[in-house]
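Would you mind keeping the following structure in view while I ask a few things?
The complex is shown incomplete by one protein chain, all other protein chains being positioned as in the whole.
After this line comes subunit A, so read on.
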Amino acid sequence: METAAAKGSGDRDRAQARWMMGLWRLVRVLAAVSVAAPLISGALLVVQAYLLAHVLHGAIVGGEARDALLPSILAIAGLIGARSLLAFAGERAGVRAAEAVKSKLRKALFGRLVGEDPTWTASRSSGALANMIVDQVEALEGFFARYMPALVAAAILPLAFAITVLPVEPVVGLLFLVTAPLIPVFMALVGWGAEAASRNHVQAMARLSGLFADRLRGIVTLKLFGRAEAEAARVEAASDELRRRTLGVLKVAFLSSAVLEFFAALGVAGVALYVGLTYLGLIDFRSTALTLQAGLFCLLMAPEVYSPLRQLAVHYHDRAAAKAAIAEMAVLFETLPDLTTLEAPAVAVPSGGAAAAMPLTVNDLTVKTPDGRSLVLDEAGFTIAPGEHVAILGESGIGKSTLLEAIARLRTCDGDIKLGAWDLRDLDESDLRSRVAFLGQRPRLFQGSIADNIRLGRRDASDDEVRAAAEKAQVSVFANVLEHGLETVIGDGGVGLSGGEAHRVALARIFLRDPGLLLLDEPTAHLDATTEARVITAIREFAAGRTLIVATHSLKVASAMDRVFRIVHGKVVPVRSTARKDAA
(Lines give C-alpha, C1' and ligand atoms only; values in the text may rest on other atoms or scores of the structure.)
Protein backbone atom coordinates (compact mmCIF):
# COMPACT_ATOMS: atom_id res chain seq x y z
CA MET A 1 0.00 0.00 0.00
CA GLU A 2 2.68 2.43 1.05
CA THR A 3 5.02 1.43 -1.72
CA ALA A 4 2.22 1.83 -4.24
CA ALA A 5 1.64 5.35 -2.99
CA ALA A 6 5.37 6.07 -3.11
CA LYS A 7 5.51 4.71 -6.64
CA GLY A 8 2.58 6.91 -7.62
CA SER A 9 4.28 9.97 -6.25
CA GLY A 10 7.52 8.95 -7.97
CA ASP A 11 5.69 8.68 -11.30
CA ARG A 12 4.12 12.05 -10.71
CA ASP A 13 7.51 13.61 -9.90
CA ARG A 14 8.99 12.14 -13.04
CA ALA A 15 6.07 13.37 -15.13
CA GLN A 16 6.50 16.85 -13.66
CA ALA A 17 10.25 16.76 -14.31
CA ARG A 18 9.57 15.72 -17.92
CA TRP A 19 7.10 18.55 -18.24
CA MET A 20 9.72 21.03 -17.01
CA MET A 21 12.22 19.76 -19.55
CA GLY A 22 9.52 20.26 -22.17
CA LEU A 23 9.48 23.95 -21.25
CA TRP A 24 13.25 24.04 -21.77
CA ARG A 25 12.79 22.77 -25.32
CA LEU A 26 10.54 25.74 -26.12
CA VAL A 27 13.61 28.00 -26.08
CA ARG A 28 16.19 25.68 -27.67
CA VAL A 29 18.66 28.18 -29.11
CA LEU A 30 18.97 30.38 -26.05
CA ALA A 31 19.20 27.28 -23.89
CA ALA A 32 22.01 25.90 -26.04
CA VAL A 33 23.99 29.14 -25.78
CA SER A 34 23.54 29.31 -22.00
CA VAL A 35 24.84 25.76 -21.65
CA ALA A 36 27.68 25.96 -24.18
CA ALA A 37 29.24 29.18 -22.87
CA PRO A 38 30.44 27.78 -19.49
CA LEU A 39 31.88 24.72 -21.25
CA ILE A 40 33.94 26.77 -23.69
CA SER A 41 35.00 29.02 -20.84
CA GLY A 42 36.15 25.91 -18.94
CA ALA A 43 38.38 24.86 -21.84
CA LEU A 44 39.94 28.32 -21.96
CA LEU A 45 40.47 28.17 -18.21
CA VAL A 46 42.72 25.11 -18.57
CA VAL A 47 44.91 27.01 -20.99
CA GLN A 48 44.92 30.03 -18.69
CA ALA A 49 46.03 27.97 -15.68
CA TYR A 50 48.68 26.22 -17.75
CA LEU A 51 50.09 29.57 -18.93
CA LEU A 52 50.07 31.05 -15.42
CA ALA A 53 51.95 28.04 -14.07
CA HIS A 54 54.33 28.33 -16.98
CA VAL A 55 55.05 31.99 -16.27
CA LEU A 56 55.64 31.38 -12.55
CA HIS A 57 57.81 28.37 -13.25
CA GLY A 58 59.86 30.33 -15.77
CA ALA A 59 60.38 33.21 -13.39
CA ILE A 60 60.97 31.29 -10.17
CA VAL A 61 62.80 28.17 -11.33
CA GLY A 62 64.18 29.37 -14.66
CA GLY A 63 64.98 32.88 -13.43
CA GLU A 64 63.61 34.35 -16.64
CA ALA A 65 63.07 38.12 -16.91
CA ARG A 66 59.58 39.60 -17.10
CA ASP A 67 59.96 40.70 -20.71
CA ALA A 68 60.79 37.21 -21.86
CA LEU A 69 57.49 36.04 -20.39
CA LEU A 70 55.48 38.87 -21.94
CA PRO A 71 53.78 36.82 -24.70
CA SER A 72 52.43 34.38 -22.15
CA ILE A 73 51.24 37.19 -19.88
CA LEU A 74 49.44 38.86 -22.77
CA ALA A 75 47.87 35.55 -23.69
CA ILE A 76 46.61 35.22 -20.10
CA ALA A 77 45.06 38.69 -20.31
CA GLY A 78 43.40 37.78 -23.62
CA LEU A 79 41.98 34.58 -22.20
CA ILE A 80 40.57 36.46 -19.21
CA GLY A 81 38.85 38.92 -21.54
CA ALA A 82 37.41 36.14 -23.69
CA ARG A 83 36.09 34.28 -20.64
CA SER A 84 34.43 37.44 -19.33
CA LEU A 85 32.62 37.86 -22.64
CA LEU A 86 31.54 34.22 -22.60
CA ALA A 87 30.22 34.61 -19.07
CA PHE A 88 28.10 37.58 -20.14
CA ALA A 89 26.76 35.93 -23.28
CA GLY A 90 25.91 32.71 -21.47
CA GLU A 91 24.18 34.32 -18.54
CA ARG A 92 22.16 36.66 -20.70
CA ALA A 93 21.01 33.82 -22.92
CA GLY A 94 19.95 31.84 -19.85
CA VAL A 95 17.97 34.76 -18.48
CA ARG A 96 16.23 35.41 -21.77
CA ALA A 97 15.34 31.76 -22.03
CA ALA A 98 13.91 31.76 -18.51
CA GLU A 99 11.93 34.94 -19.08
CA ALA A 100 10.45 33.55 -22.28
CA VAL A 101 9.44 30.35 -20.50
CA LYS A 102 7.86 32.26 -17.62
CA SER A 103 5.82 34.47 -19.94
CA LYS A 104 4.54 31.50 -21.91
CA LEU A 105 3.66 29.65 -18.76
CA ARG A 106 1.88 32.61 -17.19
CA LYS A 107 -0.13 33.14 -20.33
CA ALA A 108 -1.11 29.48 -20.39
CA LEU A 109 -2.10 29.49 -16.71
CA PHE A 110 -4.15 32.63 -17.01
CA GLY A 111 -5.78 31.33 -20.19
CA ARG A 112 -6.63 28.15 -18.32
CA LEU A 113 -8.06 30.14 -15.43
CA VAL A 114 -10.37 32.33 -17.49
CA GLY A 115 -11.26 29.36 -19.65
CA GLU A 116 -12.56 27.38 -16.68
CA ASP A 117 -16.03 27.66 -15.18
CA PRO A 118 -16.42 30.59 -12.79
CA THR A 119 -17.26 28.01 -10.11
CA TRP A 120 -13.74 26.65 -10.58
CA THR A 121 -12.13 29.97 -9.62
CA ALA A 122 -14.71 30.60 -6.90
CA SER A 123 -13.67 27.37 -5.19
CA ARG A 124 -10.05 28.53 -4.97
CA SER A 125 -8.43 31.28 -2.96
CA SER A 126 -7.83 34.26 -5.24
CA GLY A 127 -4.72 35.14 -3.22
CA ALA A 128 -3.29 31.66 -3.81
CA LEU A 129 -4.07 31.81 -7.54
CA ALA A 130 -2.48 35.23 -7.89
CA ASN A 131 0.51 34.05 -5.86
CA MET A 132 0.89 31.06 -8.16
CA ILE A 133 0.75 32.99 -11.41
CA VAL A 134 2.82 35.97 -10.28
CA ASP A 135 5.25 34.70 -7.63
CA GLN A 136 5.53 30.94 -7.95
CA VAL A 137 6.13 31.11 -11.69
CA GLU A 138 9.02 33.42 -10.81
CA ALA A 139 10.60 30.45 -9.04
CA LEU A 140 11.22 28.87 -12.45
CA GLU A 141 13.69 31.60 -13.37
CA GLY A 142 16.51 30.24 -11.26
CA PHE A 143 15.92 26.76 -12.60
CA PHE A 144 16.20 27.70 -16.25
CA ALA A 145 18.59 30.64 -16.10
CA ARG A 146 21.09 29.20 -13.62
CA TYR A 147 20.44 25.67 -12.51
CA MET A 148 20.32 24.03 -15.93
CA PRO A 149 23.59 25.58 -17.25
CA ALA A 150 25.21 24.82 -13.89
CA LEU A 151 23.99 21.23 -14.05
CA VAL A 152 25.52 20.61 -17.47
CA ALA A 153 28.76 22.32 -16.45
CA ALA A 154 28.92 20.25 -13.26
CA ALA A 155 28.36 17.04 -15.19
CA ILE A 156 31.13 17.68 -17.71
CA LEU A 157 33.77 20.11 -16.41
CA PRO A 158 35.07 18.32 -13.25
CA LEU A 159 35.69 15.11 -15.18
CA ALA A 160 37.18 16.99 -18.11
CA PHE A 161 39.52 18.88 -15.75
CA ALA A 162 40.49 15.69 -13.97
CA ILE A 163 41.33 13.99 -17.27
CA THR A 164 43.40 17.02 -18.30
CA VAL A 165 45.38 16.84 -15.05
CA LEU A 166 45.85 13.04 -15.30
CA PRO A 167 48.85 13.07 -17.72
CA VAL A 168 50.50 15.93 -15.78
CA GLU A 169 50.23 14.26 -12.38
CA PRO A 170 48.38 10.91 -12.25
CA VAL A 171 47.83 10.83 -8.50
CA VAL A 172 46.24 14.30 -8.38
CA GLY A 173 44.22 13.47 -11.51
CA LEU A 174 42.98 10.31 -9.80
CA LEU A 175 42.12 12.28 -6.66
CA PHE A 176 39.99 14.61 -8.77
CA LEU A 177 38.49 11.73 -10.72
CA VAL A 178 37.42 9.92 -7.57
CA THR A 179 36.20 12.83 -5.45
CA ALA A 180 34.32 14.80 -8.12
CA PRO A 181 31.74 12.12 -8.93
CA LEU A 182 31.24 11.46 -5.21
CA ILE A 183 30.02 14.97 -4.66
CA PRO A 184 26.76 14.71 -6.62
CA VAL A 185 25.98 11.59 -4.62
CA PHE A 186 26.30 13.49 -1.34
CA MET A 187 24.43 16.40 -2.80
CA ALA A 188 21.57 14.22 -3.91
CA LEU A 189 21.36 12.84 -0.39
CA VAL A 190 20.98 16.30 1.15
CA GLY A 191 19.05 17.63 -1.86
CA TRP A 192 16.14 15.25 -1.31
CA GLY A 193 15.52 16.66 2.10
CA ALA A 194 15.76 20.20 0.76
CA GLU A 195 13.08 19.46 -1.78
CA ALA A 196 10.48 18.22 0.68
CA ALA A 197 11.19 21.19 2.92
CA SER A 198 10.88 23.55 -0.02
CA ARG A 199 7.43 22.21 -0.85
CA ASN A 200 6.26 23.13 2.65
CA HIS A 201 7.77 26.55 2.11
CA VAL A 202 5.71 27.13 -1.04
CA GLN A 203 2.52 26.15 0.75
CA ALA A 204 3.30 28.46 3.62
CA MET A 205 3.97 31.34 1.20
CA ALA A 206 0.65 30.79 -0.60
CA ARG A 207 -1.29 30.63 2.66
CA LEU A 208 0.42 33.74 3.92
CA SER A 209 -0.42 35.59 0.73
CA GLY A 210 -4.04 34.44 0.96
CA LEU A 211 -4.27 35.52 4.59
CA PHE A 212 -2.85 38.95 3.74
CA ALA A 213 -5.27 39.54 0.89
CA ASP A 214 -8.16 38.52 3.11
CA ARG A 215 -7.20 40.61 6.11
CA LEU A 216 -6.41 43.61 3.95
CA ARG A 217 -9.79 43.40 2.28
CA GLY A 218 -11.40 43.64 5.68
CA ILE A 219 -8.94 45.91 7.43
CA VAL A 220 -11.57 48.63 7.96
CA THR A 221 -13.97 46.15 9.56
CA LEU A 222 -11.15 44.85 11.77
CA LYS A 223 -10.24 48.37 12.77
CA LEU A 224 -13.82 49.25 13.70
CA PHE A 225 -14.14 46.17 15.89
CA GLY A 226 -10.82 46.93 17.54
CA ARG A 227 -9.43 43.68 16.18
CA ALA A 228 -6.77 45.19 13.94
CA GLU A 229 -4.02 44.88 16.54
CA ALA A 230 -4.90 41.23 17.14
CA GLU A 231 -4.81 40.58 13.41
CA ALA A 232 -1.45 42.34 13.12
CA ALA A 233 -0.17 39.87 15.69
CA ARG A 234 -1.71 37.07 13.65
CA VAL A 235 0.06 38.33 10.54
CA GLU A 236 3.31 38.32 12.51
CA ALA A 237 2.65 34.81 13.74
CA ALA A 238 2.03 33.71 10.17
CA SER A 239 5.28 35.36 9.08
CA ASP A 240 7.07 33.64 11.91
CA GLU A 241 5.60 30.34 10.84
CA LEU A 242 6.96 31.07 7.37
CA ARG A 243 10.37 31.80 8.89
CA ARG A 244 10.44 28.46 10.66
CA ARG A 245 9.49 26.63 7.49
CA THR A 246 12.00 28.54 5.39
CA LEU A 247 14.74 27.91 7.90
CA GLY A 248 13.94 24.22 7.73
CA VAL A 249 14.53 24.38 3.99
CA LEU A 250 17.73 26.34 4.37
CA LYS A 251 19.26 24.19 7.10
CA VAL A 252 19.21 21.29 4.71
CA ALA A 253 19.97 23.29 1.58
CA PHE A 254 23.07 24.79 3.20
CA LEU A 255 24.18 21.32 4.22
CA SER A 256 24.66 20.40 0.58
CA SER A 257 26.80 23.49 0.05
CA ALA A 258 28.79 22.57 3.15
CA VAL A 259 29.53 19.19 1.58
CA LEU A 260 30.83 21.01 -1.46
CA GLU A 261 32.88 23.37 0.64
CA PHE A 262 34.36 20.34 2.36
CA PHE A 263 35.46 18.72 -0.88
CA ALA A 264 36.75 21.96 -2.38
CA ALA A 265 38.85 22.72 0.71
CA LEU A 266 39.97 19.09 0.81
CA GLY A 267 40.98 19.28 -2.86
CA VAL A 268 43.13 22.37 -2.41
CA ALA A 269 44.65 21.17 0.86
CA GLY A 270 45.20 17.66 -0.50
CA VAL A 271 46.92 18.81 -3.65
CA ALA A 272 49.10 21.29 -1.74
CA LEU A 273 50.19 18.66 0.78
CA TYR A 274 50.68 15.86 -1.76
CA VAL A 275 52.65 17.98 -4.22
CA GLY A 276 54.65 19.62 -1.42
CA LEU A 277 55.56 16.27 0.12
CA THR A 278 56.49 14.93 -3.30
CA TYR A 279 58.90 17.84 -3.76
CA LEU A 280 60.38 17.15 -0.37
CA GLY A 281 60.84 13.52 -1.33
CA LEU A 282 58.67 12.31 1.51
CA ILE A 283 56.23 10.76 -0.98
CA ASP A 284 57.50 9.25 -4.18
CA PHE A 285 55.01 7.72 -6.59
CA ARG A 286 56.64 9.15 -9.64
CA SER A 287 59.28 7.90 -12.02
CA THR A 288 60.20 11.40 -13.20
CA ALA A 289 60.71 14.56 -11.14
CA LEU A 290 57.71 16.84 -10.72
CA THR A 291 58.28 20.34 -12.10
CA LEU A 292 57.04 23.45 -10.31
CA GLN A 293 54.92 24.22 -13.38
CA ALA A 294 53.15 20.88 -13.10
CA GLY A 295 52.63 21.30 -9.35
CA LEU A 296 51.25 24.82 -9.68
CA PHE A 297 49.00 23.75 -12.53
CA CYS A 298 47.55 21.06 -10.26
CA LEU A 299 47.03 23.56 -7.44
CA LEU A 300 45.43 26.13 -9.74
CA MET A 301 43.08 23.52 -11.14
CA ALA A 302 42.11 22.14 -7.72
CA PRO A 303 39.50 24.81 -6.83
CA GLU A 304 38.31 24.85 -10.44
CA VAL A 305 37.52 21.14 -10.44
CA TYR A 306 35.06 21.67 -7.60
CA SER A 307 33.86 25.11 -8.66
CA PRO A 308 31.22 23.91 -11.20
CA LEU A 309 29.80 21.64 -8.51
CA ARG A 310 29.82 24.51 -6.08
CA GLN A 311 27.91 26.65 -8.56
CA LEU A 312 25.44 23.83 -8.94
CA ALA A 313 24.99 23.66 -5.17
CA VAL A 314 24.38 27.42 -5.02
CA HIS A 315 21.59 26.93 -7.54
CA TYR A 316 20.38 23.59 -6.25
CA HIS A 317 17.62 25.17 -4.23
CA ASP A 318 16.46 26.83 -7.47
CA ARG A 319 15.62 23.36 -8.67
CA ALA A 320 13.90 22.43 -5.43
CA ALA A 321 11.94 25.69 -5.43
CA ALA A 322 10.92 25.24 -9.07
CA LYS A 323 9.88 21.64 -8.51
CA ALA A 324 7.90 22.58 -5.42
CA ALA A 325 6.20 25.40 -7.34
CA ILE A 326 5.35 23.00 -10.16
CA ALA A 327 3.95 20.45 -7.73
CA GLU A 328 1.82 23.16 -6.13
CA MET A 329 0.73 24.28 -9.58
CA ALA A 330 -0.32 20.75 -10.44
CA VAL A 331 -2.47 20.65 -7.32
CA LEU A 332 -4.02 24.09 -7.74
CA PHE A 333 -4.71 23.70 -11.47
CA GLU A 334 -5.26 19.91 -11.37
CA THR A 335 -3.16 19.43 -14.51
CA LEU A 336 -0.11 21.21 -15.86
CA PRO A 337 -0.79 23.24 -18.99
CA ASP A 338 0.49 21.94 -22.28
CA LEU A 339 2.52 24.74 -23.80
CA THR A 340 3.55 22.83 -26.91
CA THR A 341 0.11 22.82 -28.50
CA LEU A 342 -1.16 25.88 -30.29
CA GLU A 343 -3.35 27.96 -28.08
CA ALA A 344 -7.06 28.18 -28.80
CA PRO A 345 -8.08 31.38 -30.56
CA ALA A 346 -9.57 33.98 -28.27
CA VAL A 347 -13.33 33.97 -28.18
CA ALA A 348 -14.57 36.83 -30.32
CA VAL A 349 -18.07 38.07 -29.76
CA PRO A 350 -19.77 39.12 -32.97
CA SER A 351 -20.92 42.67 -32.50
CA GLY A 352 -23.62 42.80 -35.13
CA GLY A 353 -26.42 40.42 -36.00
CA ALA A 354 -29.70 41.05 -34.24
CA ALA A 355 -30.45 38.04 -32.09
CA ALA A 356 -34.01 36.86 -32.17
CA ALA A 357 -35.91 36.37 -28.94
CA MET A 358 -35.16 32.87 -27.73
CA PRO A 359 -37.48 30.35 -26.23
CA LEU A 360 -36.08 28.46 -23.26
CA THR A 361 -36.90 24.93 -22.19
CA VAL A 362 -35.45 23.46 -19.02
CA ASN A 363 -35.88 19.80 -18.13
CA ASP A 364 -34.66 17.76 -15.15
CA LEU A 365 -32.20 20.46 -14.11
CA THR A 366 -30.23 19.34 -11.07
CA VAL A 367 -27.49 21.39 -9.39
CA LYS A 368 -25.57 20.41 -6.27
CA THR A 369 -24.01 22.70 -3.69
CA PRO A 370 -20.25 23.18 -4.15
CA ASP A 371 -19.52 20.55 -1.51
CA GLY A 372 -21.81 18.14 -3.40
CA ARG A 373 -23.71 17.23 -0.26
CA SER A 374 -27.10 18.68 -1.05
CA LEU A 375 -29.17 19.70 -4.03
CA VAL A 376 -29.91 23.34 -4.84
CA LEU A 377 -32.10 22.45 -7.79
CA ASP A 378 -33.72 19.04 -8.00
CA GLU A 379 -34.96 18.00 -11.45
CA ALA A 380 -36.44 21.44 -12.04
CA GLY A 381 -38.26 22.01 -15.32
CA PHE A 382 -40.11 24.88 -16.99
CA THR A 383 -40.63 26.48 -20.36
CA ILE A 384 -40.52 30.13 -21.37
CA ALA A 385 -41.86 31.36 -24.69
CA PRO A 386 -39.77 33.64 -26.91
CA GLY A 387 -40.12 37.26 -25.89
CA GLU A 388 -41.73 36.39 -22.57
CA HIS A 389 -40.65 38.26 -19.43
CA VAL A 390 -40.60 36.28 -16.22
CA ALA A 391 -39.52 36.87 -12.64
CA ILE A 392 -38.16 34.25 -10.27
CA LEU A 393 -38.88 34.81 -6.61
CA GLY A 394 -37.65 32.90 -3.61
CA GLU A 395 -35.85 33.30 -0.30
CA SER A 396 -32.19 34.25 -0.46
CA GLY A 397 -29.97 31.22 -0.88
CA ILE A 398 -32.81 29.17 -2.38
CA GLY A 399 -31.09 28.89 -5.76
CA LYS A 400 -32.26 31.78 -7.92
CA SER A 401 -28.71 32.84 -8.77
CA THR A 402 -27.71 29.22 -9.30
CA LEU A 403 -30.54 28.78 -11.78
CA LEU A 404 -29.56 31.84 -13.80
CA GLU A 405 -25.89 30.82 -13.77
CA ALA A 406 -26.80 27.34 -15.00
CA ILE A 407 -28.84 28.81 -17.87
CA ALA A 408 -25.92 31.12 -18.70
CA ARG A 409 -23.60 28.06 -18.70
CA LEU A 410 -21.53 29.58 -15.92
CA ARG A 411 -22.05 26.58 -13.64
CA THR A 412 -21.95 22.86 -14.28
CA CYS A 413 -25.26 21.07 -13.91
CA ASP A 414 -27.16 17.94 -14.90
CA GLY A 415 -30.23 18.01 -17.09
CA ASP A 416 -31.35 19.56 -20.33
CA ILE A 417 -31.39 23.25 -21.11
CA LYS A 418 -32.54 24.15 -24.61
CA LEU A 419 -32.22 27.61 -26.10
CA GLY A 420 -34.50 27.51 -29.10
CA ALA A 421 -33.48 24.49 -31.11
CA TRP A 422 -30.02 24.23 -29.56
CA ASP A 423 -28.90 22.24 -26.61
CA LEU A 424 -27.00 24.64 -24.32
CA ARG A 425 -24.07 22.24 -24.14
CA ASP A 426 -23.60 22.23 -27.91
CA LEU A 427 -23.58 25.97 -28.42
CA ASP A 428 -20.32 27.51 -29.43
CA GLU A 429 -18.99 29.80 -26.65
CA SER A 430 -18.95 32.99 -28.74
CA ASP A 431 -22.35 32.18 -30.19
CA LEU A 432 -23.76 31.60 -26.71
CA ARG A 433 -22.33 34.83 -25.32
CA SER A 434 -23.70 36.90 -28.21
CA ARG A 435 -27.19 35.46 -27.70
CA VAL A 436 -27.36 35.41 -23.91
CA ALA A 437 -26.64 38.37 -21.64
CA PHE A 438 -26.11 37.83 -17.92
CA LEU A 439 -25.90 40.30 -15.04
CA GLY A 440 -24.66 38.71 -11.83
CA GLN A 441 -25.48 39.61 -8.27
CA ARG A 442 -22.00 40.86 -7.49
CA PRO A 443 -20.76 42.36 -10.75
CA ARG A 444 -17.10 43.31 -10.84
CA LEU A 445 -15.86 46.67 -12.01
CA PHE A 446 -12.31 46.75 -13.32
CA GLN A 447 -9.60 49.35 -12.87
CA GLY A 448 -10.28 52.01 -15.50
CA SER A 449 -12.87 54.65 -16.33
CA ILE A 450 -16.63 54.19 -16.02
CA ALA A 451 -16.85 54.36 -19.82
CA ASP A 452 -14.21 51.62 -20.17
CA ASN A 453 -16.20 49.47 -17.82
CA ILE A 454 -19.41 49.99 -19.77
CA ARG A 455 -17.64 49.34 -23.04
CA LEU A 456 -16.79 45.86 -21.84
CA GLY A 457 -20.33 45.06 -22.99
CA ARG A 458 -19.30 45.66 -26.57
CA ARG A 459 -15.79 46.80 -27.19
CA ASP A 460 -16.42 48.54 -30.51
CA ALA A 461 -19.28 50.63 -29.11
CA SER A 462 -19.05 54.32 -30.02
CA ASP A 463 -18.93 57.04 -27.37
CA ASP A 464 -22.53 57.92 -28.17
CA GLU A 465 -23.65 54.35 -27.68
CA VAL A 466 -21.82 54.19 -24.35
CA ARG A 467 -23.46 57.43 -23.29
CA ALA A 468 -26.89 56.16 -24.30
CA ALA A 469 -26.39 52.94 -22.34
CA ALA A 470 -25.22 54.94 -19.32
CA GLU A 471 -28.30 57.12 -19.63
CA LYS A 472 -30.67 54.14 -19.69
CA ALA A 473 -29.02 52.35 -16.79
CA GLN A 474 -29.22 55.54 -14.68
CA VAL A 475 -25.41 55.76 -14.59
CA SER A 476 -25.44 59.29 -16.00
CA VAL A 477 -27.46 60.49 -13.01
CA PHE A 478 -24.43 60.11 -10.75
CA ALA A 479 -21.68 60.25 -13.39
CA ASN A 480 -22.70 63.65 -14.74
CA VAL A 481 -21.91 65.41 -11.51
CA LEU A 482 -18.43 63.90 -11.38
CA GLU A 483 -15.63 66.12 -12.62
CA HIS A 484 -14.66 63.75 -15.41
CA GLY A 485 -18.12 62.32 -16.00
CA LEU A 486 -18.02 58.89 -17.60
CA GLU A 487 -14.24 59.18 -17.92
CA THR A 488 -13.89 59.15 -14.12
CA VAL A 489 -11.43 56.43 -13.14
CA ILE A 490 -12.73 53.96 -10.59
CA GLY A 491 -10.70 51.55 -8.49
CA ASP A 492 -10.82 47.79 -8.60
CA GLY A 493 -13.95 46.30 -7.14
CA GLY A 494 -15.63 49.63 -7.93
CA VAL A 495 -14.08 51.57 -5.05
CA GLY A 496 -15.43 55.09 -5.18
CA LEU A 497 -18.86 53.97 -6.30
CA SER A 498 -21.63 52.78 -4.02
CA GLY A 499 -22.99 49.25 -4.44
CA GLY A 500 -26.05 50.50 -6.31
CA GLU A 501 -23.95 52.68 -8.60
CA ALA A 502 -21.60 49.83 -9.45
CA HIS A 503 -24.58 47.64 -10.22
CA ARG A 504 -25.95 50.20 -12.65
CA VAL A 505 -22.61 50.41 -14.47
CA ALA A 506 -22.77 46.65 -14.93
CA LEU A 507 -26.35 46.98 -16.20
CA ALA A 508 -25.24 49.57 -18.76
CA ARG A 509 -22.86 46.95 -20.16
CA ILE A 510 -25.85 44.74 -20.93
CA PHE A 511 -27.61 47.56 -22.77
CA LEU A 512 -24.73 47.67 -25.26
CA ARG A 513 -25.37 44.09 -26.27
CA ASP A 514 -27.99 42.58 -28.48
CA PRO A 515 -29.02 39.31 -26.85
CA GLY A 516 -32.02 37.10 -27.49
CA LEU A 517 -32.14 36.05 -23.84
CA LEU A 518 -31.52 38.32 -20.86
CA LEU A 519 -30.68 36.89 -17.45
CA LEU A 520 -30.64 39.52 -14.70
CA ASP A 521 -29.87 38.67 -11.08
CA GLU A 522 -31.32 41.31 -8.71
CA PRO A 523 -30.93 44.19 -11.17
CA THR A 524 -32.50 46.63 -8.71
CA ALA A 525 -30.81 45.58 -5.48
CA HIS A 526 -29.46 48.60 -3.52
CA LEU A 527 -31.74 51.01 -5.43
CA ASP A 528 -34.25 53.45 -3.99
CA ALA A 529 -37.83 53.43 -5.26
CA THR A 530 -37.44 56.24 -7.82
CA THR A 531 -34.30 54.87 -9.38
CA GLU A 532 -35.71 51.36 -9.24
CA ALA A 533 -38.77 52.47 -11.22
CA ARG A 534 -36.58 54.10 -13.86
CA VAL A 535 -34.33 51.07 -14.11
CA ILE A 536 -37.35 48.78 -14.47
CA THR A 537 -38.69 50.92 -17.31
CA ALA A 538 -35.31 50.86 -19.05
CA ILE A 539 -35.06 47.10 -18.68
CA ARG A 540 -38.56 46.59 -20.05
CA GLU A 541 -37.86 48.80 -23.04
CA PHE A 542 -34.61 47.03 -23.76
CA ALA A 543 -36.15 43.61 -23.27
CA ALA A 544 -38.98 44.22 -25.71
CA GLY A 545 -38.72 41.51 -28.33
CA ARG A 546 -36.27 39.56 -26.16
CA THR A 547 -36.75 36.81 -23.63
CA LEU A 548 -36.09 38.04 -20.07
CA ILE A 549 -35.63 36.21 -16.80
CA VAL A 550 -35.15 38.28 -13.65
CA ALA A 551 -34.26 36.85 -10.26
CA THR A 552 -35.51 39.32 -7.71
CA HIS A 553 -36.78 40.08 -4.26
CA SER A 554 -38.58 43.15 -5.50
CA LEU A 555 -42.32 42.79 -5.92
CA LYS A 556 -42.22 45.91 -8.10
CA VAL A 557 -39.91 44.16 -10.52
CA ALA A 558 -42.00 41.00 -10.36
CA SER A 559 -45.22 42.89 -11.09
CA ALA A 560 -43.67 44.30 -14.27
CA MET A 561 -43.20 40.79 -15.67
CA ASP A 562 -45.56 38.58 -17.68
CA ARG A 563 -45.23 35.61 -15.38
CA VAL A 564 -43.73 34.83 -11.99
CA PHE A 565 -42.01 31.64 -10.85
CA ARG A 566 -40.92 30.59 -7.42
CA ILE A 567 -38.28 28.08 -6.37
CA VAL A 568 -39.76 25.62 -3.90
CA HIS A 569 -37.85 22.53 -2.72
CA GLY A 570 -35.51 22.66 -5.69
CA LYS A 571 -38.34 22.94 -8.24
CA VAL A 572 -39.30 25.96 -10.31
CA VAL A 573 -43.05 26.43 -9.93
CA PRO A 574 -45.31 29.07 -11.48
CA VAL A 575 -47.13 31.49 -9.19
CA ARG A 576 -50.74 32.24 -10.14
CA SER A 577 -50.71 35.67 -11.68
CA THR A 578 -53.84 36.82 -9.79
CA ALA A 579 -52.20 36.03 -6.46
CA ARG A 580 -49.17 38.03 -7.53
CA LYS A 581 -51.20 41.05 -8.50
CA ASP A 582 -52.85 40.99 -5.08
CA ALA A 583 -49.49 40.87 -3.39
CA ALA A 584 -48.29 43.81 -5.43
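Here, a contact is a pair of C-beta atoms (placed from the backbone, for glycine too) under 8 Å apart; a residue touches a chain by one contact, two chains touch by 3 or more; residues count from 1.
Simple rule for what comes next: contacts and distances are computed from a predicted model.
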| item | value |
| --- | --- |
| Undisplayed chain, where the name is taken from the UniProt record, one of "ABC transporter ATP-binding protein", "Nitrogen fixation protein FixH", "Peptidoglycan glycosyltransferase MrdB" or "Thiol reductant ABC exporter subunit CydC" | "Thiol reductant ABC exporter subunit CydC" |
| Identified contact with the non-displayed chain, of A:A17, A:V47, A:A77 or A:A544 | A:A77 |
| Residue of A:V29, A:I163, A:V220 or A:A544 touching the missing chain in the full complex | A:V220 |
| Option from A:L129, A:I326, A:L486 or A:V572 whose C-beta touches the chain left out | A:L129 |
| Per the touch definition above, residue among A:P158, A:P308, A:P337 or A:G457 touching the missing chain | A:G457 |
| Contact residue for the chain not shown (choose from A:V46, A:L151, A:L299 or A:A406) | A:L299 |
